[in-house]
Each structure stands twice: as C-alpha cells, then as structure tokens.
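Notes to accompany the following structure.
Every protein chain of the complex appears in place save one, which is left out.
Right after this comes chain A.
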Amino acid sequence: MEWLYSTRGFVMLAPDLTPNMGLFWYFFTEMFEHFCIFFLCVFQLNAVFYVIPLAIKLRDHPMFHLHLLVGLTAVFKSYPTFGDAALFLSLLPVWGHCFKYMRNLFLVVCMWLYSIVLAPVLWHLWIYYGSANANFFYAVTLAYATAQIFLLTDLLYAFLRREFHLRHGPAPKEGQGMPILMNLK
C-alpha cells in the first residue's frame, strides 16, 4: 500500500515544500516539528469544513454553493495552481447579475494584478539572482490568497444581498429618515 502514501497521502500530508501559490509551503517550512501534525490537521480541515455551513445557508442554491466551494478549494488546498483559480474565474460570469452589489471589486482586481505580475518576478529574483528573499515571494502569495478570499466573500455578500432585495424589495429611499441595510443576528 505504499502507493497510497505517494498519491493520497502526498496531498494530505504535504511533505514536499516546493514554493507554489498556496499557503502551505512557507508555513510548514518555518514550522516547529512539534506542531507539524497539529497545524497540518488544522489546515486540511480548514480546506474542507466550509461545505456544511455554506450548504445550510445556500440550501436553495446548490450551483452557487458548488461555485463557492471550487473557489475555496482553489485557495486552501495544499498544492494550488493557477488552473484551480481559472476554473473558479471562468464560472464567475454565470453570476454576473450579482456584480452590482459587490463592493470590493476594484480592490480585488488590483491585488490580483499585483500578485500575478510580481510572482514570477520575485521568484526569479530569489532563486536565480539571489538578491531577493523568500519573504518577497511569500508576500505575493499572501496577496494572491487574500484577493481570492475577498472575491469569494464579496460574491457571497452580493448574492445574499440580491436575494434579500428580491424578497423584501429595494431599499426604501424616503420614509423614516435614513434607512440602512445591515447584518444582524
């Protein structure tokens, strides 16, 4: 059963620390041996456990749930690639009607451009020229992950806000002064 360790076990245990656009490699490079297993469990759990809360919230919208999970996997899996993000982005126009409720679109686009342009540059500087540091490339990785997370959460916010407006009508203009749309438990 050694093949099991080399295939499924490789994805679960993440033994190889080659830099990629994910969050695992630098974290486990700098991790103390004592806490390795603990943080590995936390990270892998984090990658999968969003299924249940989102399933409860989006029980009437399975396609959107699937789309969000594709996006979350693209950020939190152990060895992500641009292909994972491409799958998520290519399905984004399906929910184009939600774009007008999105609030962080400019920020997301800026961060994404920044990370995509700088990632190969800083990688080259670190590995080939020896002038930059591993930290530069790591920062770009963090910006990339944050951009994706902002996009995901913004999309969910926009979707839910649109659902709210569909049920309860648009925000009243006049009336009792300044009505605000807020999240409250």
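Just so we're on the same page, a contact is a pair of C-beta atoms (placed from the backbone, for glycine too) under 8 Å apart; a residue touches a chain by one contact, two chains touch by 3 or more; residues count from 1.
We take it that contacts and distances are computed from a predicted model.
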Undepicted complex member, UniProt protein name, chosen from "Aspartate aminotransferase", "GPI transamidase component PIG-T-like", "Vacuolar-sorting protein SNF8" or "GATOR2 complex protein WDR24": "GPI transamidase component PIG-T-like"
Chain A residues that touch the omitted chain in the full complex: 15-19, 23, 25-33, 43, 46, 50, 53-54, 56-57, 72, 75-76, 100-104, 106-107, 126-128, 130, 133-135, 138, 142, 145-146, 149-150, 152-153, 156-157, 160-161, 164-165, 170-173, 176-185
